[in-house]
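The complex is shown incomplete by one protein chain, all other protein chains being positioned as in the whole.
Up next is chain A:
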Amino acid sequence: MNVISTQRLCKSYGRTEALRDLDLEVRPGEVYGLLGPNGAGKTTTLRLLVDVIRPTRGGIALFGSPMSPRLRGRIGYLPGDLVLYDRLTGAEYLGFCGALRDRPDPGEATRLAKRLDLDLGRRTDELSKGNRQKLGIVQAFAHRPDLAILDEPTSGLDPLAQREFHTYLREYVDDGGTVLFSSHVLSEVEHVADRVGILLDGRLVVEDAVASLKANAVRELTFAFAEEVAAATFSGVPGVREAVQVSGTEVRCRVSGAVGELVRTAARFPLVNVTSHEPDLEDIFVHYTEGLSDVR
């Protein structure tokens, strides 16, 4: 049974379709990264899942059931637009949530706050943006939820805290937790997520394991030869999308999928050097964005 499962989930605001036919499956024990530019529907998706907004059409099941107050007890949520009660200290805030959740033990919260170097004795309105974000993260995990739904969790965190949080996330998943988080920071998703879904204009345009996304991504190979070789030589090679003459003896090719055929072709010439540029998610992201605008 999947932890999160949506069927043709749609959300419209008037005539604007914020989310269209989303079929999202998040499996137990995985970190799923929802990626997309601003306004793509990431926050809408997460708010639908935690039931603060209601779908226009389609269904949501969490742990196989529709959302209920009891089920909320198993979920930790960090909203993208995080606002905390400003008259409370961090500890008081966590105490309030703990009482509502019937989980008064502050152990986990205290441990995580310490790891993130967050002072729980200070009032939330005295905290910096980064520290407020830390408190938001702490409250999401304080009750040891089975599922964490996090909207841009590292927004505002310094690199050190980001790293600590990523480590914590791994430990959390290793302990049996499941994570769905959104981000527009590609390196973060690449670093933390097991699977990635890319949302564009309210549609899930691609969904795959990070590794296979990268394998299928367009990568760049630059060949340096001992003599002049025409770029046109590579134009017809399977997988090659573009071949550019950098100089007389240098050709840069953009290739998707396996590079074997291209390398074999290049090897027929006196090859001096090959440099390969690993695709990161940015390339993949741009690739799909371009694809989408081609369709329009």
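Note that contacts are C-beta pairs under 8 Å (C-beta built on N, C-alpha and C of every residue); 3 or more make two chains touch, one makes a residue touch a chain; residues count from 1.
In this text, contacts and distances are computed from a predicted model.
K.L.:
Select, from "Error-prone DNA polymerase", "Gas vesicle protein", "ABC-2 type transport system permease protein" or "Ion-translocating oxidoreductase complex subunit D", the UniProt-recorded name of the complex's unshown chain.
P.N.:
"ABC-2 type transport system permease protein"
K.L.:
Taking the full complex into account, find the residue in A:Pro79, A:Pro106 or A:Gly239 that is in contact with the omitted chain.
P.N.:
Checking the options A:Pro79, A:Pro106 or A:Gly239, the one contacting the hidden chain is A:Pro79.
K.L.:
Residues of chain A in contact with the chain that isn't shown?
P.N.:
For chain A, the residues touching the absent chain are 43, 47, 50-54, 69-73, 75-77, 79, 81-85, 87, 96-97, 99-102, 136, 139.
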